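Of the protein chains in this complex, all but one are displayed in their positions.
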Amino acid sequence: MSSLLSVRDLKVGFGPRPESNEVVHGVSFDLAPGETLAIVGESGSGKSVTSMAVNRLIDFGGGRITSGSAAFTRADGSTIDLARAEERQLEGIRGREIGMIFQEPMTSLNPVLSIGTQIEEVFRVHFAMSGTEAKTAAREALERVRIPDAARRLTYAPHQLSGGMLQRVMIAIALASNPRLLIADEPTTALDVTIQAQIMGLLSEMKRETGTGMIFITHDIGLVAGFADRVMVMQQGEVVEQGMLDAVLDNPQHDYTKHLLNAVPHFSDGRSVRHDMQRDADSRRVLEVEDLTVRFPVRAGLLKRQTGNVHAVEGVGFDLMQGETLGIVGESGSGKSTTARAILDLVRPTKGRIRAEGLAGAVSDRPVQMVFQNPNASLNPRLTVKQLLAEPLIAVRRRIDAEAVSRMVMLLDRVGLPADSLARYPHEFSGGQRQRLCIARALMLNPSILVLDEAVSALDVSVQAKVLDLLIDLQNEFGLAYLFVTHDMAVVERIAHRIAVVYAGQIVEIGPTSEVLANPRHDYTRQLIRAVPSLDRRHSDYGIDLTEIPSLVRPVGWEPEAARYESAGADHLVRAGA
Amino acid sequence: MSLLRDLLRHPSGRIGLIITVLFLLAAVAGKAGLSPFDPLAQDRLARLQAPSASHLFGTDMFGRDVLSRLMVGVAQSFIVSFFSVAVATLAGTVLGLTAAWYGGLWDGIVMRLMDVLLAFPAILLALLIIAIMGPSGWTSILAIAIVYTPIFTRVVRGPALSLKRRDFVDAARSFGSSRRYIMSRHLALNLVAPLTVQITLALAWALITEAGLSFLGLGTQPPQASLGLMLADARNLMEMAPWLLLVPAVALSFAVLGFNLLGDALRDLLDPKTRRALA
Partner (left out) sequence: MPYPLKRLLAFPLVMFGVSVFVFIAIRLVPGDAITAMLGTESGLLTPAQREALTAYFGLDQNIFVQFWRWLAGVVQGDFGISTTYGQPVLRVIFDHFPLTLELAVLSMLLSLVIGLPAGIYAATHKDRPGDLAVRVIAMLGQSTPGFVVGLLLIFSLSVFFGVLPRMGSFVPFRQDPVGNLAQMILPALTLGTAFAAAVIRVSRSAMLDILSEDYVRTARSKGLSRRRVIWRHALPNALIPLVTLSGVEFGYLLGGAVLVEQIFALPGLGRVVLDAIQQRDYALVQGTILFIAFNFMVVNLLVDLAYAALDPRIRFETK
């Protein structure tokens, strides 16, 4: 087998003494032409460093290859060891024979240069094209990634395009010269699920068309199930397992691979839902939301006259029982977070009714508490844990007495943090621990309802699983009701008893989790489920669906028709006619 | 105290701290009357003496001891700088914080007012104020304070606006925390770091401005000593008595250097990320 890339015992370190600060400890793998290798791992596994060592971009990030080789077969048949190549040689290879796309499309394009200039550059530098010739080539490259109206879009600045569009531009740049190898470093992580599906569809089509070899880096083993030929699993700078896709997925050898496959939430079409809570006549309703509507004024012109409204949330209604979890699922801009914030009174609803009921032993008249997405941002870095946990009490004018401190200690213990945490600062904890801290803080006032806004989305996948388990335990122990807002279908499947799917500010489908996920009725729900990467649907390809989310801006005074819902089974409602 | 330890470990922080402490000691000693000679005492017999063992930095045209005058001059310059920066910090923090928090009309009024003040080149604004009130040390304090107030207002308002949108402020609001609590606990506390940096750098600018005003004869008035006045006096004698020029010139530059080094070090230590926001 002639190999495209053959990496042997690659070691990479950082800083002035890279040997003593090694982050990749001897990685070896082979890639045949046209083959796709998925490198799977969590943050700190060394997967990105490995991939950037291949085209030697780590040189610019303070990294250095300390030993090992990376033999790359060039288009002319010669072989070059990339680990030892001169910068001059590398310049001829990068962008010409090895293309790369990155995680954040929003920041990966130069903000002051037009899209066209940035694509043309590849043709100018590597193919000595100029003027019209380069422009035409750039337009064709853009058309190849299915960007409509390519000629006009070439003149756009990056900030004028959406994240999904920009990632397609990045693909156009990376594939402009038909490279023999494409390195994709978590190219869909920053994008919505349906956009992710678009990009994955596009990448697999391009792969078929151009026959390029690919290294695809991801933290989500489910994402590559339908995509990769071979899988390499990394943990803390070491390769723990590698092999053909089916072999690794069906018969994992290493414990960590098994853990990634089994302990981490994977979407399974509604088969792994909870069955620990059934609504019945005795169920106590703790939250009722009716006709919740949130509109933000759009102002324009000299006098800042209101020209319209963003209809962020429109006529949303649901209820929540004690001990129950309602998952609110949607993509960015769907209004799911605004709904959560309106219930907490962090944004003022335009209309609607919210009624929340406290528990018997509640400490305050605020029965709803919230946990935010990013635990780093939601803890003031300059306060100690004790001061942080005291905040809710101070807000309701409670004294911080021995009783309060004992509650702090109890909750810390309950969320799995050591009792001596009280005097420490947030930065002394890991991401998962900080989110536990946020949960403890939210429980200080003994609320009846916890609103969890993407509460596990910022965490590593294996930490996610543990925090979800903790949340389920706490729910059962304290009889909490959860409003779990998320974009992640795999997560919501594990924690929600019921699901509400929101799209463009409205609920399009609501019902028991197993029903909605296994038997989706609304078109959007189906589209969403189809877009979710899944271990089950291995080898099924992503189609290319280029639908964009409609604008939510409407003229002043515009009132939408009240949504009508049809019953699709017990407690299962589907929006009619849209 | 860990900050002090970090400063001493930071190369420019260490040098800055040493310089600043030395100048502070000299200033305090000068104010406390510990200078080798009476800084105002004239000695006609000892005019324009070159540096020697008895007059370390020589004497000026009235036979006054240059070292002694330098000590009280540094004290005078530091006093004006400290007071003016203190006033500017206080005013700027209150204005910037309230503008960011309340927004709307109040924000508009405050920021337009600051725009007006910023429309004047700094030293001209100071000159205008001095023209109205007449030159003196106190006028200098007021003038420099007014010049720097808009800068502090902006330095506070920008970060305060972004802090206001941070999740921990939302979290506090979700508990029902009072505005006053959020402003003091979440906004002000997190502004201490950028303000510390800005105060240090402003002290350096204030020293320069004060010296410039005195040099023009519009700051500290003779026979009081100040670095700017000493430089002005040296102008016509620089060939005959170069020490009269070099001593205050080096002293002034080093005093400014001390604060600049300290400010840079603090910026590195406290806020690597706000570097751009303050530039």
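Letters are used for the chains, namely A and B, taken in the order the chains are written, and counting of residues starts over at 1 for each.
Methods note: a contact is a pair of C-beta atoms (placed from the backbone, for glycine too) under 8 Å apart; a residue touches a chain by one contact, two chains touch by 3 or more.
Quantities reported herein were computed from a predicted structural model and do not represent experimental measurements.
Enquirer: Could you tell me which of A:126, A:207 or A:407 touches the chain that is not displayed?
Expert: If we include the chain that is not displayed, A:126 is the one touching it.
Enquirer: Touch as defined at the start, partner being the missing chain; which of A:50, A:108, A:464 or A:534 qualifies?
Expert: Result: among the candidates, A:108 touches the missing chain.
Enquirer: Using the touch definition up top, pick the residue from B:7, B:71, B:95 or B:122 that touches the left-out chain.
Expert: Checking the options B:7, B:71, B:95 or B:122, the one contacting the hidden chain is B:122.
Enquirer: Would you indicate which residue among A:5, A:27, A:40 or A:57 is in contact with the undisplayed chain?
Expert: Residue touching the absent chain, from the options given: A:57.
Enquirer: Quick one: which of A:7, A:40, A:80 or A:100 touches the chain that's been left out?
Expert: With A:7, A:40, A:80 or A:100 as choices, the missing chain is touched by A:100.
Enquirer: So which bits of subunit A touch the chain we can't see?
Expert: Residues in contact with the chain left out: 55, 57, 60-61, 87, 90-96, 99-100, 102, 104, 107-114, 121-122, 125-126, 157, 159-160, 170, 173-174, 300-302.
Enquirer: If you put the missing chain back, which residues of subunit B would it touch?
Expert: Where subunit B meets the chain not shown: residues 12, 112-113, 115-117, 119-124, 127-132, 204, 208, 211-212, 215-218, 231, 234-235, 238-239, 242, 245-246, 249, 252-254, 256-257, 260-261, 264, 275-276, 279.
The criterion applied here is as follows: only the chains that are shown with their structure count from here on.
Enquirer: Provide the C-alpha centroid distance between subunit A and subunit B, rounded to the nearest whole angstrom.
Expert: 48
Enquirer: Please give the residue numbers of subunit B that touch subunit A in the complex, ascending.
Expert: Touching subunit A from subunit B are residues 166-168, 170-178, 181, 185-186, 189-190, 192.
Enquirer: Please name which positions on subunit A make contact with subunit B in the complex.
Expert: 341, 344-346, 364, 366, 369-370, 372-374, 377-383, 391-392, 394-396, 438, 441, 445
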